[in-house]
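One protein chain is absent from this view; the other protein chains keep their places.
Showing subunit A:
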Amino acid sequence: MLEDHAKIVSLLEQAGEVVGRKKLQKIIYILKKCDVPFQEKYHFHFFGPYSEELSLRIEELCNLGFINEVKETKGGYYQYRYTQTEAAKEFLSHFDIHMETIEPLIQELNNQNSKFLELVSTILYFDDLTREEIIEKVQVVKKKQNYSLDDIEEAFTFIASIKSMNTKVS
């Protein structure tokens, strides 16, 4: 019961703060691809892997008072900041979810900017293709973002580094 909600709250507990809806979406997708057991379904959208289920779950957690969402205006567009609330601690005490073991991984993801995480998650979305096919696909579906070959290489290196980190939730 609400275990999937609790995992999101627990993630925020470890992250401290996540700035941006897009960033939160991509962090959870990347964690899923690292076998962290998030259940939200993702599909490919205009801006990469996106989960409507996750968006709604975050909205539910905000309405329940377990996640704090602050809307900021940033140069003509909106950006949202997410933190765990005090009430969330009591909520989490009902679940046996421990994300402490993957805290370094969460921090590593949270330290990246959302454009880079968008690239990383897009590469992971096509991980059943060969490296060459992935590069070709990224350049097709992310034409507007104009990722350079260096950016793509950096993302591959980043993926290799996070895959070597602990991804087991105790």
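Simple rule for what comes next: contacts are C-beta pairs under 8 Å (C-beta built on N, C-alpha and C of every residue); 3 or more make two chains touch, one makes a residue touch a chain; residues count from 1.
The working rule: contacts and distances are computed from a predicted model.
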item	value
Chain excluded from display, named as in UniProt, from "HD domain-containing protein", "Phenylpropionate dioxygenase, large terminal subunit", "Pyruvate dehydrogenase E1 component subunit alpha" or "Zinc/manganese transport system permease protein"	"HD domain-containing protein"
Candidates A:Y29, A:Y50, A:F116 or A:F158 - the one touching the absent chain	A:Y50
Positions on subunit A where the hidden chain makes contact	1-2, 5, 20-22, 25, 41, 43-47, 50, 52-53, 55-57, 59-60, 63-65, 77-80, 87, 91, 94, 126, 137, 140-141, 143
